[in-house]
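So that we are looking at the same thing, I have put the structure below in structure tokens.
Omission of a single protein chain aside, the complex is shown with its protein chains in their original locations.
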Amino acid sequence: MSTSQHTGDAVVAAAKSAKHRDQQTRPGQFITYAVLALLTLVFIGPLLFILMNSFKGRFFISDAPFALPLGDYFVGLTNYTSGLARTNFFNAMGWSFVITVGAVAVIVFFTAMTAYYITRVKAWWTNALYLIFVFSMVVPFQAVMFPTVKIADMLGLSNPLGMIVLYLGFGAGLSVFIFSGFVKSIPLQIEEAATIDGCSPLQTYFYIVFPMLKPVAITVAILNTMWVWNDYLLPYLVIGLSTPYKTIPVAIQMMAGSYGDNDMGAMMAMLVLAIIPIVIFYLSSQKYIIEGVAAGAVKG
Amino acid sequence: MIKSLRRLALVFTGPTIIAFAIAFAVPFLVGLYLSFCEFTTVTNATWVGFDNYVRAFSPRERFLSSLGFTALVTAIAVLTVNLFAFTVAYLLTRKLRGTNFFRTVFFMPNLIGGIVLGYTWQTIINAVLVQYQTTLISDAKYGFIGLVLLLNWQMIGYMMIIYIAGLQNVPGELIEAAAIDGADKWQTLRHVTIPMVMPSITICLFLTLSSSFKLFDANLALTNGAPMRQTEMVALNIVNTFFTRVGVEGVGQAKAMVFFLLVSGLAFLQLRATRRQEVEQ
Partner (left out) sequence: MKPSKRILGAVAAVAALSLMAGCGGGGSTGSSDESSGASGGQVYYLSFKPEQDAAWQAVAAQYTEQTGTPVRIVTAAQGTYEQTLKAEMAKSDAPTLFQINGPVGGAVWKDYALDLSDTDFYNALLDKSMAVEMDGNVIGVPYVVEGYGIIYNQAIMDKYFATSGAKAASVDEINTFAKLKEVTDDMQAKKDELGIKGVFAATSMKPGDAWRWDTHLANLPIFYEYRDNNVTDMAEVSFKYNKEYQQIFDLYLTNSTIDPKLTPSKAVTDSMAEFALGEAAMVQNGNWAWGQVADVAGNTVTEENIKMMPIYIGVDGEEKQSIAVGTENFFSVNSKASEADQQASIDFVNWLITSDAGKSAMVNDLGFIPPFSTFSATEQPADPLAKQVVAYMGNTDLYNVAWNFTTFPSKDFKNSFADALTQYAVGNLEWSQVVEVFVTEWAAEKQG
């Protein structure tokens, strides 16, 4: 089908129908809200469950997981204080923060460039590279886990900086994949015009292309932030054990004891603390997503 | 333009390729080598040829049956996740009050890691099933439903974001034009919106496919394969081979390689199929 023709028609007749559309949606709105409200409950329930139980004594979490933290069940901030005492939590939060920010910045910066290059430059090796990146996403981490840890150790990457390098490597697949999808949608003419105006490829990329990738960059940044912030196995094996750089997921996982010796209360409390920064991050970056997406609408 | 760009390969792709080689490509090749070896740690491997591959397919390994179960979970999850995520994204890109709030809420599940989520869901699902005098692992079908539910819960928010980005890229004029042309809402969706967001659909299908296929944390936490390994997915099967058994690390590595080949093939087919549907720019 030919969408460009539709676009042409559309520009002419854009304004008229806005009102028309509003009228159409009104009857359906109630149902829409009901569905959304129900979904909200389903989506937020488990989080409330964790929050609620973080204020209950550990036996009561087992005994009555759905009871409200009232009366005997309520232990105040005990879980929080004991959890903090056991995990060195704020230290872990610091390292999580450093590694996440560093890794995401590096991933967005470099993979966008890579994606741009391999999408624009058609050669056997850029095609192959694209496929290799894509396929790397389907390999279960466990398949490369031991060799990766060994190589990271050999290269002296068992530190936060090394983790950032490893995350760039592991994040490359998904990020390049997403970026390339959107680079394709940018009309080549814009870049050609820039070149005619005397821009070098690097200038073209940084002044023209990258700003257009902003909405996608934000999506990529968010997806990677969540992944890196919550990632457990890689930091555990590379830096979590024998270095002081424990991240939050590692610190929390270390709270579980043997023979079923689990202080679920303290664990829930630390989970709540772990979620807070990323919720704040998400809430604050959400504005940019919407703006970015609106600004990035560059379809011809 | 492209010609002068071509020379800058190292600048544009160098850092990513190097990091990718360290973290993934070289370890993957080492892994490939190890799949032909018997080993305890990566430094004491001895070559055994194809033995590991032969063993990987013996019925005792339950590798093939775990593949079957994984395929089933993946098929249902990919379908439902994308359907729901697209619907939610579609609703949330229309002029509704409180869309920001809902977006935030639906995205929340992604903010906590898989293992914890698994245990939380396990408690919640069991609390429901207790009313019927049964539990999550009393019957494989509950485990199956539980896994699909969890996957939905976990991925809908993630996919929703991508669909929203895609939907907002659909020029408003196009929709208006369709309306002027007399298309009803359904027709507009089918003939205008969906083709325009095909890149998003490609990405989302691929992401749901690969993460369902690779699902490990939630599987471990929710059922750990019970009852009788009927809900054991491939990643869990591989990890169990590595860590719960003695002297079969090579077999685990071989399984990982077979799994990789399989999923790559599948992903390749899927990408080719959906790419063809995308609107040419």
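General observations
Which chain is which? They are A and B, in the order written, and residues in each are numbered from 1.
What we mean here is this: contacts are C-beta pairs under 8 Å (C-beta built on N, C-alpha and C of every residue); 3 or more make two chains touch, one makes a residue touch a chain.
As the structure is a computational prediction, the values presented were derived from the model and not from experiment.
Residues of chain B in contact with the chain left out of this view: 14, 17-19, 21-22, 25-26, 29, 40-44, 60, 122, 126, 129-130, 133-139, 223-229, 240, 242-249.
The chain not displayed touches chain A at residues 57-60, 62-63, 72, 75, 78, 128, 145-146, 149-151, 153-162, 165, 236-237, 241-243, 245, 250, 253-262, 264.
Methods note: only the chains that are shown with their structure count from here on.
Centres computed as Cα averages put chain A at a distance of 15 Å from chain B.
The part of chain B that touches chain A in the complex is made up of residues 1-2, 4-6, 8-9, 11-13, 15-17, 19-28, 30-31, 34, 41-43, 88, 91, 94-96, 100, 102-117, 120-121, 123-124, 127, 153, 157-158, 161-162, 164-165, 168-181, 185, 191-192, 195-196, 199, 202-203, 206-207, 210, 213-214, 216, 234-235, 238-239, 242, 253, 256-257, 259-260, 263-264, 267-268, 271, 279, 281. Those residues of chain A that touch chain B in the shared complex are 1, 3, 6-7, 9-11, 13-14, 16-18, 20-22, 24-25, 29, 32-33, 35-36, 39-40, 42-47, 49-50, 65-66, 110-111, 113-114, 116-118, 120-121, 123, 129, 131-140, 142-148, 150-152, 155, 157, 165-170, 172-174, 176-178, 181-182, 184-185, 187-188, 191-192, 195, 200-202, 204-205, 215-216, 219, 222-223, 226, 230-232, 249, 253, 271, 274-275, 278-279, 282-283, 286, 289-290, 293-294, 296-297, 299-300.
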